[in-house]
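See structure below.
What you see is the complex with one protein chain gone and the rest in place.
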Amino acid sequence: MTRETERGRLKLALGPLLYYWPRTAVMQFYAGIAESAADIVYLGEVVCSRRHEMRFEDWVEVGDLLAAHGKEVVFSTQPVTESEGDLKLVRRVVQNARWRVEANDMGAVSLLAGATNWVAGPYLNLYSPQSLAMIAAMGATRWVAPVEVTQGIARGVLAERPAGMEAEVFAHGRLPLAYSARCFTARRYNLQKESCAYRCLEHPDGMLLKTREGLPFLVLNGVQTQSAKCYSLVPDLASVRATGIDVLRVSPQSAGTVETLAMLRALCDGASSGALPETDTCDGFWHGRPGLELAA
Amino acid sequence: MDLVCPAGSLPALKAAIDHGADWVYLGLRDSTNARNFAGLNFDRAALLQGLAYAHARRRKVLLALNTYPQAATWRRWTDAVDLAADTGVDAIIVADLALLDYAHRTHPGLTLHLSVQGSATNYEAINFYQERFGVTRAVLPRVLSLAQVELVARNTSVEIEVFGFGGLCVMVEGRCALSAYACGDSPNTFGACSPGHAVRWEETAAGLESRLNGVLIDRYAPGERAAYPTLCKGRFEVDGATYYAVEEPASLNTIELLPDFLRAGVRAVKIEGRQRSPAYVAQVTQVWREAIDALRAEPERFVPRAQWIAALGRHAEGSQQTLGAFSRPWK
Partner (left out) sequence: MKLLGLLPEWPPAVALSAALEIALVSGLLSRDALEPLRGKTLCIEARDLGVRVRLTYGALGFRPAARGSDADLEIKAAFADFVALATRREDPDTLFFTRRLVMTGDTDLGLIAKNALDAIDWSRLPRPLRGF
């Protein structure tokens, strides 16, 4: 019996929406996702607390729609909180009685401790089996690896897998690489963050940053910095499976997300090949290389 | 208010103590700390000499074990915790959940500080580390405003430490994979940002160029002040404009905020720069010692002296100093 059949079918997760879109665009997007190949959908604002197109109640509405279509819905908390207002939202997400919660900082973990069946998000910096065991004892049942995780580190973390613990990796999309207190989109327009005029709305896939030699390098998305290249573990599915990963995370883009999910589903189910929309992909992190490299 | 100063070598430790540091923080010569640079830091013998020097003068030594251990190398980190306990280090600075747990269970007498790499920006997180592991001090990431620092300090009995001077991470510490993306080594797991082996400086017809694993970070005209070759301090093109897209090369300098720190309940100020030489440590420590003493003597009348500003300005990266996130306009 192979590891793959032991662990069953790879599930597909859609990570939280990282960009700022108008409410109607968000609603339309998730109506499409309801019909997509995603098994799990993470919801909520995880980049900037100034973004307010989607209120808490709107996310609840989206969640209900997705749940009605058989999706597992998970509510994600903010990785970086600054104000009491931010903390209030974390408490509200944690105390939502409907869905699982993805904790993205130790404040959320603290509020969840004693609860069961929550998700340890990619920002908790869990790199060892010892830390995974601790978080399992606090009630977590899924580990989302940090985006920079290597195959070797993931194998090490999962060597002593707690009972019932699932493992998820970032498998397709622009890597969320860093968070700041400063807003780089506002900075581009010489605006202060506090009066940013919500310029992120004009950039549905962030703003491309190039080197002075014209090389596309990063993407600025408000207070978040992403990779310009699309990280993709599509060439690595065999080693991803062999490592004991259960869930592949796809990160939303303004176009092609439903198609990416469908293609990944087909590849996971045994299709020999398929064309994904992105051509310039990278997978260096998984191989212990610089993230921007294509190592497979 | 405690003054916490950096040391990358024994002479730097002596310089810090001779010039008035209350605490000196240092790391071992491996990936257990976030300044894992070739030739920097302390081996066991240097650590013992440093401890003896500090303790003879009633100052304290902090060992930074602020990176994230992995399965294959777990023992490296726990051995370092054991070494700290055995040699009488006054406290360790830790970020990793499981390592805090190990230290708390194995050496209940060892004082624990939460590292800035632990990314704790709110009091719920800080109180969690206190309840679980008995953490007594937390270093805040350089992303909070003064009002936000005060909010944290008012809602916890854990001592709050903030960065006062030195290199400025514009990204939330522990939440930045930019260096790993460009050149492989990760601050979280390997303890290095923009490691020397990936850095190239080249004098070209267009100016002095810095590259990280081949990626052009910046190009300096003759006489233009240079910066560390980190991604966040480079010049790039966004939407037709070429500029410091993330952050100008600048050093944090908060000396004028000392009275505000005092009011906000801050208990310690940290100077960045374990990678810098004994000359920097001596000069910067001396200025901050004088400033904190002046604050203690007459908190209501505290005004930064011109010679302090000048002395600190000499060491700044790039051409300017900033109040960082403590000031709202910066955000």
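Per-chain residue numbering starts at 1, and chain names A and B are given in the order in which the chains are listed.
The definition used in the following text is that a contact is a pair of C-beta atoms (placed from the backbone, for glycine too) under 8 Å apart; a residue touches a chain by one contact, two chains touch by 3 or more.
Predicted, not measured: the structure shown is a model, and the values here were computed from it.
Trainee: Taking the complete complex into account, tell me which visible chains touch the one left out.
Mentor: Checking the complete complex, the chain left out touches B.
Trainee: Going by the contact rule already stated, which one of B:10, B:24, B:81 or B:325 would touch the omitted chain in the full complex?
Mentor: B:10
Trainee: One chain isn't shown here. Among B:79, B:131 or B:203, which residue touches it?
Mentor: Of the listed residues, the one touching the omitted chain is B:203.
Trainee: Extract the touching residues of chain B with respect to the undisplayed chain.
Mentor: Residues touching the hidden chain, for chain B, are 8-12, 14, 37-40, 46, 195-197, 199-203, 208, 220, 222-227, 249, 275-280, 282-283, 314-318.
Here, only the chains that are shown with their structure count from here on.
Trainee: Help me check something: in the complex, which residues belonging to chain A touch chain B?
Mentor: 79-84, 86-87, 90, 105-111, 113, 123-131, 133-135, 146-148, 152-153, 155-157, 159, 175, 177-184, 187-188, 192-194, 207-215, 217-218, 220, 225, 227, 284-285, 288-292
Trainee: Could you pull out which chain B residues touch chain A in their complex?
Mentor: 68-72, 74, 95-98, 101-102, 118-125, 127-129, 131, 142-145, 148, 151, 170-172, 174-178, 180-184, 186, 188-189, 213, 215-219, 231-232, 235-239, 241-242, 245-247, 325, 328-331
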